[in-house]
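Report on the following structure.
Other chains of the complex are left out, but the ones given are in their true place.
Chain nomenclature is as follows: A and B, assigned in order of appearance, with residue numbering initiated at 1 for each chain independently.
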Amino acid sequence: MNFLDREFFNFHSNKSIEERAAIFNRHGRIFDMIFSQQFNRPTLERLFEITNALRHISKSKEGCDFLKGLLSHKKAMLYFAQPSSRTFLSFQNACHILGMATSEIRDTSVSSEVKGESFDDGLRTFSSYADLIIMRHKQANSAERAAWLLNSYSKRPVPILNGGAGSDQHPTQALLDIYTLHKSFEKSGGIDGKTVLFCGDLKRGRTVRSLAYLLKNFENIKMIFAAPKFFQMNEDVLQFLENHNMPYTIETESLKNVLGQADAIYMTRIQDEHDTATGESACVDIEQFKLKIADMNFVKPNAAIMHPFPRRDEIDVEIDSDPRAKYWRQERNGMWTRAALIAYVFEVENKILNHTTT
Amino acid sequence: MNFLDREFFNFHSNKSIEERAAIFNRHGRIFDMIFSQQFNRPTLERLFEITNALRHISKSKEGCDFLKGLLSHKKAMLYFAQPSSRTFLSFQNACHILGMATSEIRDTSVSSEVKGESFDDGLRTFSSYADLIIMRHKQANSAERAAWLLNSYSKRPVPILNGGAGSDQHPTQALLDIYTLHKSFEKSGGIDGKTVLFCGDLKRGRTVRSLAYLLKNFENIKMIFAAPKFFQMNEDVLQFLENHNMPYTIETESLKNVLGQADAIYMTRIQDEHDTATGESACVDIEQFKLKIADMNFVKPNAAIMHPFPRRDEIDVEIDSDPRAKYWRQERNGMWTRAALIAYVFEVENKILNHTTT
């Protein structure tokens, strides 16, 4: 443990997540985007508005050129030390929409880490050249450490956006998911009161975890967790739901048993890259937790089917053409909500919102 | 075979190449650029004009800034699952000339394919973020499948440009080759009536194959195929030429025997990356099919020497300074013709053509 390790340990361990959220938020606005607990309902609704406006403005060339002028003076660094194409591309294109030039580290084998540089020094290096750092890292708390480091030791304000850190948090995925729910239920009373069914590898999927935390901001949400016992939601999330009086049910036999109750069906793949060498997940039968074309008869007529992607065979490709399949637009929403978040972090959202009203 | 495999198989197998070309062309204009058979002479001549105009306009800073404004509202995705620097860089710079922001997948080991994602899902993901996909893939028909997929299942129109698929097609290489021939013979009656000599690995070089198809659009072309028997042109191409009454001769002894007859000499390297483990091409003597500095005495005074690059030793480096060596400008033409194609696909070519006349 060096000097910074100790300082960060003190910060991280001695403060509650709410205290740390307040620090990363700065005067109630998101500055560093580290974990889902930083979102509250007014901020989410603000981000929905910005996202809607971005999508609307971008329909014309003039609109696109206007958007490209907003952050043309800023440069973003995408530091992706863990394989990802989807999150990477969606963030990068979000930057380009707002006119930011981007540079990237996508493969740590070409970086200075091979010369023995510390994570902290690498981060401060990136912050020397960029005005924004978007990062994904296999180590838990790495984004939080990065934000803490720059807040504590760097004079230039360089926000950190967490694009996935370890297995715990992926807050911009949660943001795009909640926006997709918002749009799906726009004409049917909004997210409040809906039943959200999660299915698949609930144990290890950080998207499910992040979204469950975010749903706390809405009222009368019911959750159903459908997965074999091995893949069921961890105790800490269930405890969180109980503490906040958020009702849930557990289904371990078959997706079909609960399919008809759901307003949103959030499918996920088995994350076998987290298996140990014994490949334990291969022994679990998940056949009853796949969504087949024939199952669509049991799905509510206005339900929203979602998936964070990549998918394997947990959703039949034939379902893609069903109007209830929202996962492709969910994916595109990823780019728009990330662009909205960046615009918000740099406080240019009023220019966007005012532009649409003319 | 999943659902989409079957659908694509039906499309690909039940329609002639002309029918498919018509589909990818949309109202007679190129939309997806998949195979050389989509080009006709008026389109080629249109693309020559656009290329000329781009080169002319780009000579001034004002011109460059004008061009950068044309597609500043579009974003391109370069999906290169097969090693390539030349095609990649030339496409990327073509995009930048027109003001398009680019993002890229150049190494599939960092992508979601490692998490088990299908080609189709990957493609649709890219189309979620981009307005244009430029792709190279080792699998034959992959670009066609991508274009078919997006045409059939995606609501947003996202053109596909084939940057080389498997060993069969590389249509933008053919386009830059034909433009180079056009410029080389501009003052000597054009391409019609010329004799084009192809030399090297004719069996496995997809550029030769694509260019041979394109030459059908010109009149009275003679072709000479100079290569050892092992590397000679495949039967299907020869059959194509016979069906279209395009005369050709075969030379299997020595390049020198036919050098003096050629108006254009198209040299290619041995593609030993396509060898099987036995390394069969190493056993073939190709010494008689290299172009040496001393051979230049036998080359016509206005001949054009071309090469798709990369080169090994099939052309002496000393020949580079000879005015008949057109391969370096051929390479630069790659960028300009690709920019012209992109401008054409997005229908901004009139802005380019009108700009030059003022």
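Here are a few things to note about the model shown:
By our rule, a contact is a pair of C-beta atoms (placed from the backbone, for glycine too) under 8 Å apart; a residue touches a chain by one contact, two chains touch by 3 or more.
Remember, it's a predicted structure, so these values are computed and weren't measured experimentally.
Here 2 copies are displayed; the structure file describes the full homo-oligomeric complex as 3 copies.
Note that only the chains that are shown with their structure count from here on.
For the pair chain A and chain B, the distance between mean C-alpha positions equals 40 Å. If you check the complex, the residues on chain B that touch chain A are 2-4, 69, 72-73, 75, 77, 101, 103, 105, 107, 109-112, 114-117, 120-122, 124-126, 128-130, 153-154.
Across the complex, chain B is touched by residues 58, 61, 63-65, 68, 80, 83-86, 89-90, 92-93, 96-97, 106-107, 269, 273, 309-312, 316-318, 320-321, 328, 331-332, 334-335 of chain A.
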